[in-house]
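With one protein chain withheld, the remaining protein chains of the complex are depicted in position.
Order of writing sets the labels: A and B. Residues in every chain begin at 1.
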Amino acid sequence: MTTSLFFIQLINGLQYGLLLFLIASGLTLVFGVMGILNLAHGSMYMVGAYLAWYFFTHTDSFLLSAIISAVIALSIGILVERTLIRQLYHRNHLDQVLLTIGMIFVFNALQSLLWGNDPQGIKVPDLLSGSIPLTDTLSYPVYRIFVAVICILLAAALYYTINKTRLGMLIRAGESNREMVECLGINISRLYTIVFAIGVMLAAIAGVLSAPMVSIVPGMGEHVLIACFVVVVIGGMGSIKGAFVAALLVGIVDTFAAVLLPSIASMVVYILMALILLVKPKGLFSN
Amino acid sequence: MANKNNLRHLMFGLAGSALLLTPQAYANETIKIGVMLPFSGAYAALGSDGRNGLRLALKEHRERLHGSNIEFIEMDTEARPERAPEISSALLNRHKADFIVGPVHSGVANGMLRTLRNRDTIMIVPNAGSAEVTGALCAPNVFRTSFSSWQTSYPMGQVAADKGYKRVVTITWNYGMGRESVDAFEESFTAAGGEIIRKMLVPFPRTDFQSYISEIASLQPDAVFVFFAGSGAVQFALDYDALGLRERIPLIGSGFLTEGTLGAQGKAAEGLVTTLHYADELDNPNNVKFRELYKSEYNRDADLYAVQGYDAGLMIVEAIDQLQGKVKDRQAVIEVMRNMTVPSPRGDFTFSKAHNPIQNVYLREVKDGVNRVIDVAMPALEDPARGCNM
Partner (left out) sequence: MLFQKRSERLFIWIFFPLMLMMPLFLDGNIFYINKLSSILIFALFVMSLDYLVGRCGLITLGHAMFYGLGGYIFYIIAPQNEAVNFWVYTFYICVISAAIALIVGFLVLRTSGIYMIMITLAIAQMFFYYFSDSMEFGGIDGVFLYLKPETSFLGIKMFDLDNPTHFYYLCLFSLFNTLVFFKVIMASKFGRVVDATRENPERTTALGYNVFVFRLASYVIASALGAYAGYLFSMQYGFVNPSMLSWQTSGTALVMLILGGMGSIYGAILGTFAYEGLHYFFEHLTEHWMLFMGSAIILMVILLKKGIAGYIEKLLEKRS
């Protein structure tokens, strides 16, 4: 592998990792604050991508469809939390796993009913459709760089919100001591609704941002889901910082494994995960 | 319009999944057609197109059915191979289906063949292209209206050599169909003096291709041959274009690269050259008529999968017609079918000894979002049916 190819693959890995972080951040946030394991998180990613496609074909504006999709995702999040997730706060993880498996079924069926099963795609917004030449054959699309930048900005925003704002203070308090927060007269129920809805919205935004880069197909959420689990577990469940580090690690390892170890490429990230859990059973940055 | 159609299907389904086509007054015998296609999951679009095509053929040629009641029994395979033996056993043993049409997915085909080979039914495969179906696992009661993986890729090796490509990289998913397609390409390409400089196998069903394409760019081949279908095809074409290779290194492939995917691929598919046994634009009366009929019936454009399902329907119609509804004599049905010329929208085809179509393979290029036929890559091509003793 030449040095230039090495750096190109490194960029590929970082870019993939950043996108993984964006999807996984919602999953780990919801788990960290509420102790809820949401297997339907991948479905939210799928919903985001389909919404973006649907509104883009109707409005022809990527920005507009992104905003509408994010708002709809937020509402779905509130609705699902108020009606279903709320039932699970005093239940064990097994019930959460099962209820959210049921949700996967429902979202898949709704997707097929509402939008059909043909693969769909949307074109990259004109403003971002250029590319930057890297070598004489390879060039890098501006849109992917844009997505990477957005991911970094969102990561920074999450970090700021959690560490510097009142909401973040409540979230951190909720993570460490639920009863305490309640005693302080904070409406924990509303906090949970907000956090869950934000989690759903993050997954949907990742779907929206991916829409111009990927084929929008049934079942796209389930592929992503398992990758997110790996990220969340390696990083330490509930840790945003951990998810960030783990996502980049998984992105890079997966990218290099694909080219260097083709015969076991899809096993490598799971081997990585198993090894890390052997050394640190609760992940890299567990609380 | 997809959503409305689906809602209608839901209603249909709720009203009962069996659909009787002919008025009871003329009824004599009920002929059962089991349909084993994926109606949910990643292959659902292919499944519903195949089903639509099949139903269209039987509806269009209603008057040739000698008053038989046609009953469809539809089963969702979910493209899950492990469910295949059970579902096909249901159609065979419980419903006593006279014909079983399916599947889309080669893994499911293997499972179905386990239960249906040499049994008392006629199996018609409307898609799954794995070599075994009409190769090592061929059987008198198994027919295929689609293609073999070999057929759709072998001609491309010759085309590539004629275009003057010397060094080619191949890339595909690491599964049966993918490896078979790439091998068939290699067979004719190396015979014509070409060289495969790298064979890349991507774990199925991974669709993250960026790192592979970066690698391809550094190898600087004359062309890249791929086999991908569905979401993989969309994704590969998008990534190949996004990373700027489309204009620098020609991308060629088995026709599935640009089949049913052009809408999602957009301009990323422009200029891609592929070989396949069908193209939407084929200029023959059967095709024009079929496409009009399909569009008016289902309010969506027909595609390859619809054609293959339609041809399975034509085979059934022809057998019923010739035998005047007496399809319980399977031996007679097999005799009719193996000697049949199917007036397919892709052009007439006949069957090889192994029951695979002997058909033209077309050379196509994507222009303005359509697969245009440039030429016939190989006329009346017959699959070598390796391992079949029929």
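Annotations for the structure displayed:
Methods note: contacts are C-beta pairs under 8 Å (C-beta built on N, C-alpha and C of every residue); 3 or more make two chains touch, one makes a residue touch a chain.
What you see is a predicted model; the values in this text were computed from it and never measured.
Among A:M1, A:L79 or A:V97, the one in contact with the hidden chain is A:V97. Remark: the omitted chain is touched by one listed residue; of A:M1, A:L64, A:V106 or A:I132 this is A:V106. Even with one chain removed from view, chain A keeps its contact list with that chain: residues 31, 37, 39, 84, 87, 92-95, 97-99, 101-110, 112-113, 226, 229-230, 232-233, 237, 263-267, 270-271, 273-274, 277-278, 281-283. Although one chain is not displayed, chain B still touches it through residues 6, 9-10, 13-14, 17, 39-40, 74-76, 80-82, 84-86, 89-90, 92-94, 106-107, 110-111, 114-115, 130, 174-176, 179, 203-204.
As a working rule, only the chains that are shown with their structure count from here on.
The part of chain B that touches chain A in the complex is made up of residues 2-3, 5-7, 10, 40-42, 44-45, 48, 200-203, 205-208, 210-212, 214-215, 217-218, 220, 230-231, 234-235, 238-239, 242-245, 248-249, 260-261, 263-267.
Residue ranges of chain A in contact with chain B, taken from their complex: 2, 4-5, 8-9, 12-13, 15-16, 108-109, 112-121, 123-124, 131, 133, 135, 137-141, 143-144, 213-220, 223, 254-256, 258-259, 262, 265-266.
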